[in-house]
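Below is a structure I'd like to ask you about.
One protein chain omitted, others in place.
Right after this comes subunit A.
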Amino acid sequence: MAPSTTIADPQPSSTTDSSNSNAAAAENDIRPFFVLHKASSGKKSTGTVRAKRRIDSPAPKLAKKSEIESTEVEDGEYFSTLRLKVFETVWSKIDKTIQDVLRDSHSKVFSGVHDWICESFESIRSCGALSLSEAVRSYPVLSQPSSKQLFTALVLTRNLEMVDDLLTFEDLGLHLKSQGCHVGKLSSMDFSTKNGVGGCLRGLLRQFVMPTVDVADVTILASWYRENGNHNNPVVIIVDDTERCSGSVLSELILILSEWAVKVPVFLIMGVSTAHDAPRKILSANALQRICATRFTLSSPAERMDAVLEAVFLKPCSGFTVSHKVALYMRSYFLSQDGTLTSFVKTLKIACLQHFSLEPLSIMLEHFCQDNQPPGEGTGLLTEATMKHAFDLPSVTRNKITRSTCEMLPQFLLDLQRMPKPWSIVVLCIYEAGKFDKIRLIDVFCETLDPEARYLKYFSPSASLNSQSHVSGRNSVIRRVLRKLRDFSPAQLSSLLKSWESLTAEFSEISDKVMELHPLMRNVEAAGQRPGLPSSPKKHASRSHSKLEKELKAMTDKVSAIIEFMLREYMKPVETVPFNEILCYKNVDKLQSALLGDPRGRIQSDLLESYNILHCMCCSQRGTSLLPSMHDTSILYTLAQEHADVINLHDWYQSFKTILIPRNSKAKLKSKTCSKSKKRKDRCEEPEPEQPAEASIQARFCRAVMELQIAGLIRMPSKRRPDYVQRVAFGS
């Protein structure tokens, strides 16, 4: 192994061993790989030091490490370990919740698949048991057409991106295995034309028979199936990404397996992400005839996301939550950019991580996580410094809470812990009412997090009249729900009532109000039960109908009054509560930049606005003109902006040179002849001292071009176009 080395310091170092380390570093630079260092054996002891100092900055500056007392370093160490521990507790709780939600959302399909396998397996077995010798022979060929059918389940994933469903199929495999099936998994990698059908069979045999099998013979599978009671259970093969498989290889496998369908009852489960007719596009006609397909449909990513959202933020989970802006960003990222639950979960994880690395008080979340422990105990963690930080939080100063109310802190924290409950009940109640209008939970969630929303204006009598004037409320989900309420049928109202009842069961203040609706509901039902009435409340046909109409109106008025009550009393978004910074992550910019790098835009803006990053005195006041003191590559790329999609190297070089040569000699360079005389002068090495030599300008030009090439911003001259480079990027 390579010896550990010191890194070449960007600063010229004056120590004696610098030449040695530089040589070693230079050697490492051209090695494909090397071991920089091995783990130091002695870990610093952590967890025993109590913090006694200010920790409002979560990241003590390493740059000044030597100046910081050792206790401070240990403090940082202690808190970083603690932070990691709490992060792990919180995230594992969220992660487990998400896994459970996903498993629940698929459980119906999973058990459906299992039932289908059981039924089909029975029907195959009923054809008659085979003796061992019969079963492993490929002849006689079975003549009945029905015996050559391969039972196939098409699992529609309703999402073109496979990434969400990798885990689903893994879970499906585990589920079926737990039910006793023999499960094998193949992916599109196994169905390559290079390896042919032999590759798939080998893969299957390795999974079923033993991992060292290196032949592709289906009779091995057949004889294995007859051994040790294996034949009491069906064989299941899962192919998760059917569309990416080679169609010919998959067809061939289907033909082979269908020939053996009676001897080895194989059930093929194919994940289909496009449309239900995908097999028709991939498989050959022969293979299509052999499959006997049944369809299963998974829930869509948006449905799954709503379920995850409900479980993580609206049901008691970890206590961690996000601000209105972060929620809006997460929604727009999901809807307009990615559309996969995987990335949604990743966004959530990054938000959680950044919450812990940015907010020192976040470690108190540990106490919110544990249901039976009052969060007040978390104050034990608070040192003088954190206390100061806590009382400097915007939510605290805004509410005019001062340190004199210090003893109230446990009470505030208790409030903070209890607060989300009624709020989330209200959110879920509104969501229930909106379900009939296909409103998404994420929309309700985003809107109700808004700390500046004024919902009550939707209830004022003028709201319905000049609804157009409420620009801010035009897209409001709550307003949509309220309007839709008037069109509810008695059946819908009754089911809404039932769901509200179960949602508010543990919260008597709202639940009492909901109970008051029951007599009204009975009136509606009584009015609706008269014969010959249409179910729609909109038609004004008869007198009895107008009675129903009246009852319905009374009912919906009451429902809307309850919504108003809930919004008025309990709609306190988390951001309005003091000390919410402990729970709530707010920094949307940091989240965005960590989640989605934008190399295309950022690298170009680095170059075009280099002074913003370098903060140098010499270039910051340049205005629009280019200065010779600027970074070479930056000058060259700025010059490139003036060119068309191809850049003449000669012109580019000349303008580069014009920038580098100080102003007084610039005039001479305007015409080509002058520039030539200038060059001659340069080569004689007699220019004024500050003027760079020709060789230096050329070398700098070459390096700047090379750096642009590394950044992928230009394409080098081709044989066909030796004097031009091509611009590749146009704006971000």
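Some observations on this one:
We adopt the following convention: contacts are C-beta pairs under 8 Å (C-beta built on N, C-alpha and C of every residue); 3 or more make two chains touch, one makes a residue touch a chain; residues count from 1.
The rule we apply is simple: contacts and distances are computed from a predicted model.
Note on the omitted subunit: UniProt lists it as "Origin recognition complex subunit 2", one of the names in "Small ribosomal subunit protein uS7 domain-containing protein", "Origin recognition complex subunit 2", "Phosphatidylinositol-glycan biosynthesis class F protein" or "Cyclin-like protein". Note on the undisplayed chain: of the listed residues A:Asn28, A:Gln179 or A:Thr274, the one touching it is A:Asn28. Which of A:Cys118, A:Met387 or A:Leu649 touches the hidden chain is settled by the complete complex: it is A:Leu649.
Residues of subunit A that touch the chain left out of the display are 1, 6-11, 28-41, 43, 58-63, 76, 80, 83-84, 87-88, 91, 161-163, 166, 329, 332-333, 336, 338, 340, 342-343, 346, 350, 353, 356-357, 593-597, 599-604, 606-607, 610, 613-616, 629-633, 643-646, 648-651, 653-654, 672, 676, 679, 683, 694-696, 698-703, 705-707, 709-713, 716-717, 722-723, 725, 727-732.
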